[in-house]
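Every protein chain but one is kept in place in this view of the complex.
== subunit A ==
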Amino acid sequence: MFVHYIDLGWRSLKRTPVVSLLMLLAIAIGIGITMTSLSVYHMMSVNPMPHKNDQLFAVQLRTMDQGVDWWTPDDLPFQLTYQDAMNLRKSPVPFRQAAMLKTGFGVKPANPDISPFIETARAADSDFFAMYEVPFAYGAPWDKAVDLQGEAVAVIGAELNQKLFGGGNNIGKDIVLDSVSYRIIGILKAWKLEPQIYDLNNGAWGQNEQLFIPFSLLPIQELKSWGNNNGWKYEEQKTYQDKLNSEVLWLQYKVELADKQAQQDYRDYLAGYIKEQQQLGRFQRDDAEGDIKNIAQWLDYRQIVSDDNKILVGLSFMFLAVCLANILSLLLAKFLKRAPEIGVRRALGASKTQVFAQHLVEVGMLGLAGGALGLVIAQLGLYLLRSGFSRYEAVAQMDLAMWLAAPTISLLACLLAGCYPAWKVCRTTPALYLKTQ
């Protein structure tokens, strides 16, 4: 019977082409606009590592002097000082932990045909790769010993490997960064982690770094920060060591905690650390404290999805509701015009349920077709966003969930709008129309 209803629905849509087209356009435009804003929202709010949501944590410390406020709701800075990062690295509580910094180099390729170029890099502890499940094509991260003493080794991404060597296993070869030679010990597979949860200070979207070196090289190579440096008091910095000893907040610090007990233990550890530093004369404020935030909390805290985006999604759904209201009235008029035919069908044995189902199938077809056309409109909308606003390049995309959501939302929305007209027409009193036809 379902196939028959599809046949009847198709005939009905063809019978009133203008009305059908109007309804199709209404739902398609509604879905197109809704899916455009929803896709951006979805891509922005997506947790890229939901399975590690309660294991990976960002570490924050309120270390400023009394009377110095931060601009965050809880008065906690996003980053840490070098001193604190180095101290926290000694904690035995985290299963894994990584201090890190966005930096960069001038790369001088061995191949004379390739011109030197600038490449951003990440200086991080070796746990970084396991914490963020960075996949290796060849080699492995550096040893824990390198995290302590520093060694000029590097892990490069698949793209950089292609650019420098044309791909393949190039473990053991050297890469020259700012005139210093680094031995390549690992080559990554193609990899993408968006939003870039390990460092939201320097743009949540865009390509992940293609070059990784040990964090322990920071004092040795005097690595410069290519990210944010947040100072809250005047400190004279004549040497690199001055910066390392300063209260400038410029490093990201992440920990992986195995379970709730470890989380509590780490909070206690941070509290102990604050107390210890206060006794040493640092952290001269009454409410000095540490905090950890999991991935979802961190994304929300850093307002990766702005209120504007949320409002836009709300508005687009309201627009969809207006489209549905129009569809509802068109369907009502169309279905009621067909009441005499329904009267005949009822007289010939159709139950109310069958009449209702017949009309819902027709509405469902409209919903699916509208969803498909809506997807095209949404793709156009996302393309315009990508072309017009570079910051939307990474997020004005549709993933599989959104591709499936479009026809689903369209179908459900149309069924919702079609319920009342279908119910109304299935309650037709057949006798009323049989004599008048």
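By definition in this document, a contact is a pair of C-beta atoms (placed from the backbone, for glycine too) under 8 Å apart; a residue touches a chain by one contact, two chains touch by 3 or more; residues count from 1.
Convention: contacts and distances are computed from a predicted model.
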UniProt name of the unshown chain, from "Thiolase family protein", "Phosphonate ABC transporter ATP-binding protein", "Putative transcriptional regulator" or "CheR-type MCP methyltransferase"? "Phosphonate ABC transporter ATP-binding protein"
One chain isn't shown here. Among A:S179, A:Q279, A:T353 or A:S390, which residue touches it? A:T353
Which residue, A:R89, A:K163, A:R345 or A:H359, contacts the hidden chain when the whole complex is considered? A:R345
If the hidden chain were put back, which residues of subunit A would touch it? 1, 4, 11, 15, 340-341, 343-354, 429-431, 434-437
